[in-house]
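One structure, pasted below without further comment.
In this view, the complex is presented without one of its protein chains, the others remaining in place.
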Amino acid sequence: MKSMKAKKNIFQKHPAIGFILFGLLLALIPTLAEMGILKNGYVTTIGGTLIYAIAALGLNILLGWSGLISLGTAGFMGLAAYMSAYLTVDLNLPFEVSFFLAVLIPTLIGILVGLVSLKIEGLYLAIATLAVAEVLRKTFEELGKYTGGFSGKSADYPTLLGLFELDRTTTFYFIIFVLVIIMILTSNMMNGRLGRALNAMRGSEAAAQAMGVNLLTHRLIAFALATIFASVAGVLYVHFVKFSYPSTWSLAMSLNFLAIIIIGGLRSIYGTVLGAFIVYAVPDMFLKQIPFFEDLSYVLNGVLIILVIIFYPNGLISIGYDIRKLFRKLTKGGTKNE
Amino acid sequence: MSTFIQIILRSLETGSIYALAALGIIIIYRTSYTTNFAQGVVAMFNTFVVTFLFNKFGLPLWLAVIGGILSAILTGFLIDVLILRHTKNVSPVAKQIITLGLIMIVLGLAPIFFGVDPLRLPRLIESGDLGVLGASISYNGLFNIALGLAIMTGMFYILQRTKWGLAIRTTASNEYVARLMGVPTKNVTMAAWGVAGVLGVIAGVMTAPMTSVTLNLMDEVQITALVACVLGGFQTFHGPVIGAYIMGIVRNLLLFYVSSVWGGQILYILILIFIVFRPYGLIGKKIVKKV
Amino acid sequence: MSEKKIALEIKNLKVSYGAIQALKGIDLTVYEGDVVAILGANGAGKTTTLKKISGIIDGEDGFIKLYGQDITKMEPEKIARLGISMSPEGRAVFKDLTVEENLKAGAFTLKDREKIRKNFERVYRYFPVLEERKNQVSSTLSGGEQQMLAIGRALMSSPRVLLLDEPSLGLAPLIVQDIMKIVKEIKEEGTTVVIVEQNAAQTLKIADYGYVIELGKVSTHGKASVLADDPKLVEAYLGKH
Amino acid sequence: MSKMENHVLTVDGLSIAFGGLKAVDDLSFDIKDKEIYGLIGPNGAGKTTVFNCITQFYKPDKGDLRFKGHGDQIVDLTTKPVHDIIRQGLVRTFQNVELIRELSIIDNVLIGGHIDFEANTLSQALKLPKSRKEEKKYREEAEKILEDLGILDRKDMLVGGQPYGILKKVEFARTLMARPKLIILDEPAAGLNDSETIDLARLIKRIRDQYDCSILLVEHDMRLVMDVCDRICAINFGKLLAIGTPKEIQGNKAVQSAYLGVE
Partner (left out) sequence: ACGEKTETPEETPGETPAETPEETPEEEEEPAQGVTDTSILVGNSAATSGAYAPVGVPFNAGIEAYFAMINDAGGVDGRMIEFTHIDDEFDPVKGKAALSTLVEDEEIFALVGHFGTPVVGATIEDVKEYGIPAVYFATGIGQLYNDKAEGKDKGIFPVQPIYKTEGQIMVARAVGDFDAQKIGVIYTNDDAGKDLYSGVEAKAKELGIEVVAEQVAAGATDVSSAVTSIKNAEVDFIIGAAIQATIPTIVKELAAQNVNKDVITTYVNVSPVISEAVVNEIDGKFDVYGLGWVDLVENADALAAFAEWAPDYATNVYAMTGWIAGHFFTEGLKRVEGTVTWDKFMDAMESEPIKNPFGGTINYADGLRAGTQEMNLAKVAMVEGAPGWEPVDGLQSMDSLLGN
């Protein structure tokens, strides 16, 4: 019992250690696949899931912490994906440079949306961001010269520092690396002054303002962070999947990001990753494996989402609490004097 | 000139479809405080029911439509009783995600029930055109417009003038206190889901003859209706209806006179600019927040 | 005393919020036409008791009877129709509705239009400011005005049992005196009143009977006049915590 | 400006109307350094509205609001945006309690220190030593304040579900984090019982001395008001009724008939 408590403290004090361990754990997947324990396809499925988790983390900062909704995540992610593909393939820019530009430009647009968010909120903001994303998607369709239109746009695995040409497995490691960094940064920011200010903005605008939180700058920060994360995800996507197709970046995808953070847990970093697994990976890795139910996997996925929300309205992450409680109940006889 | 009128007339016809769909979204929003993204697919499902009753069981169209209305009420009730009733501790955003789950369920089940072929559903009034200043509008189109307006007026009356309206508004404002006042909020939300279902299937039956009955039947209608709600403001019932007609008309004018490629997007941008300047929509009032 | 009917009977009531047990077995008996005061320190479980009576939270154990009818597991809207009406803690007015609509909602369970009209008259007589503000959206009312609205709304249904949770919260001294008068007036009409207050001395003055709740349990109860001088009460209520 | 020398706040000719309703009508009063100042009046008299005007949640239609802030600089509050008011050294609580339910009590208090943090976002994101030290420093300060208010034992509990009286205290603690020159309290004793109110009165006085600040408060609990206030301003229908010491106010006929009632 005692040792368990001590362990808990380390993770609480230095969440980064937990995130790094988590990353290392994920990094075992390709090896497991090679050993034949997991399917090779899972490397792609999980790689994609982690990319979605990154974008969803950004949305979680926006909705979970700041209380601002966006249905535009997919649009920004797509913009970054197309930009990075174009910059590396057509303009032959180094991966790092294109990464930077492909994050910067969507972020600037995201900040503009942040300005709009000062005037409108709730559903109105949701639809406004949706409109931005729809305009972006239309642009992907019509500007065939840059985006390949409906033929889609291809890209390659990243080449780091002009030297290291990554392949599927190493790109997968790269995704984990980025994810872990983003988890650490998010945790640091959200558990400090910025996180409290965003929380305050969500909980009570009046209190936030009275305590000196400038709504304008904080909304812009929230939108900037969300767009940065979405763009990073977009860049990783296009260099992992090596392809971008206009209808990918649709409302459906943005809604999926929403589902991820609601299911995983608002304001929970691990929850976001968990949510991404539930929404993207579980249907493929489990639901579709159930005999006789393959064709119903879509239905089951919907049922799963609804059940999770009804039974875990604060996110599936709180299942940990329940499991611990159950565990304690089961071992109650021996260790009553806690 | 006649072209212009023609465009307006056709737009009014689709506008009334958008309006009905928007009313369906609003009534759920006003009672369950959630945006029902599944309004469209549920409507699609029930339109399939109508089509099946008509095509496979050979019922007369009007009877098939009544059958569809009954099934719409039933699906609405089921959604409320099986799902939304158990969401006491669920936040409004999470309820929206529940409607996403619903979309998946309906999209997954529809092909199993109705097969995968697109089906045909004829118009309620098969033929006849009315000439207006060199343009024409079908009797069916006129009927759609009239029905849309009638339903809207009826709902407006109920909401503002009757006890049911008060029940709806208190439920929307604060369900928990409403129950304290003796408002049967469960019945209110259940009825709202039923009504939303009916509005949806009527919109679906109006849409189907223009295209064919497929899984995507209501996709565009759904998005347009959502945007119309924002344009008109969520606070009233007539705002979204006006928003819906505006969407129908302006989109077609932009598509025709400006660009068939970019017209839809220009409309979105215009609406974006509009709501930045009128954050509560066309009709909604701005309320000063008091602390 | 013995001829009086029992309006509300509560036995061994237990309620929990997650891991916190807020009520640990409360017994209460309220006779028809009485004003019963529930007193207790912050967090003692007073609000929880009223919430449970009106049915908006679930209990774990025990029962509540209204004139002999078991309402323990009843839905709040049914309970409201049986004649229990509550002015909740923290006002909870319908924020986006006007003052008049709020009051109308309060009379939701009444069918008799004439009675509704009379109740309107009465509430406006008690709180003239509400009539002045009748078309104002209630979220923009001042704190005290909202409190008056909440109390007025509870009166609109001509309840058999009226539950008031800290009615004096945020009200000016004059109005607090008014509220006490109002309570007396409706008591005289035969309405049973259960009132939760922080202001013990003033409340016990108008109450017939009092209960003191401490950490989810009834610690003392007795006639209001006796309680007011009870040293035990002074200790429990004004004393250490 | 010499007049303001020992005044922390001067309100001069303040007016605001909502539609036809004059919520505050040509109201003037001033608060001296280290004074505990009461603002009383019937419900709907405009007290909260005065607070909202001072803190710029409402932009007054007319009137001057001068405040002697940090470094004894005199600022015209009407020129400042809402979120800059606290930087001048003026901080408030809310009548209806504006706290963040999902945060712990101590985190809610820490929000009050928002303006004092110096480390930038990047250094927070990277948890550089500077930002870590700062976070620790303010956390300790917050704990001290909670101890002062006697709620340190609850510091890690979530705000949601706490009793009303505790919430009022948390709001109070939050204002103290900003080490203000003037604290504005809107009904701090609402929801407190008699003994707690007595404690609060003591606390308010102690805070004034310990934090060396002025306090402006609205309260309907007359025992508290009469006990702690150095001076009181009574208003009705947004207009001034009387200003004076608690004794004077208690004896004032107009105030009695409009507000206090006669015992």
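A, B, C and D label the chains in the order they appear, each numbered from 1.
In the analysis below, contacts are C-beta pairs under 8 Å (C-beta built on N, C-alpha and C of every residue); 3 or more make two chains touch, one makes a residue touch a chain.
In this text the structure is predicted, and so the values were computed from the model without any measurement.
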item	value
Contact set of the excluded chain (shown chains only)	A, B
Absent-chain contact - pick from B:N144, B:T236 or B:N252	B:N252
Residue in contact with the excluded chain [from B:S32, B:S138, B:T189 or B:T236]	B:S138
Per the touch definition above, residue among A:F174, A:F229, A:F257 or A:Y270 touching the missing chain	A:F174
Residues of subunit B in contact with the chain not shown	3, 6-7, 10-11, 14, 17, 104, 107-108, 111, 116-120, 122, 138, 207, 209-212, 214-217, 219-221, 248, 251-253, 255-256, 260-261, 263-264
Touch list for subunit A against the chain that is not drawn	27, 30, 33-34, 39-45, 48, 138, 141-142, 149-152, 154, 164, 167-170, 173-174, 177, 237, 241-243, 245, 247-248, 280, 284, 288, 294-298
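By definition in this document, only the chains that are shown with their structure count from here on.
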item	value
Most heavily contacting chain pair (counted by C-beta pairs in contact)	A-B
Most distant chain from subunit C by Cα centroid	A
Whole-Å separation of chain centres (CA-atom averages), subunit A against subunit C	48
Inter-centroid spacing, subunit C versus subunit B (mean Cα positions, whole Å)	43
Inter-chain centre distance, subunit A versus subunit B - centres from mean C-alpha coordinates, in Å	32
Residues within subunit C bordering two or more other chains	140
Multi-chain contact residues (two or more partners), subunit B	288-291
Overall pattern in which the protein chains touch one another (line/ring/star/complete/other)	other
Pairs of chains in contact (touch as defined earlier), listed by label	A-B, A-D, B-C, B-D, C-D
Subunit B to subunit A touching residues, read off their complex	29, 35, 37, 83, 86-87, 89-91, 93-98, 100-105, 107-109, 112, 223, 226-227, 229-230, 234, 261-262, 264-265, 268-269, 271-272, 275-277, 279-281, 289, 291
Subunit C - residues contacting subunit D, complex	17, 20, 41-43, 89-90, 129, 140-145, 147-148, 166, 169-177, 198-201, 237-239, 241
Residue ranges of subunit C touching subunit B (in the complex, touch as defined)	54-56, 75-77, 80-81, 85-86, 88, 92-97, 101, 104-106, 108-109, 137, 139-140, 153, 157
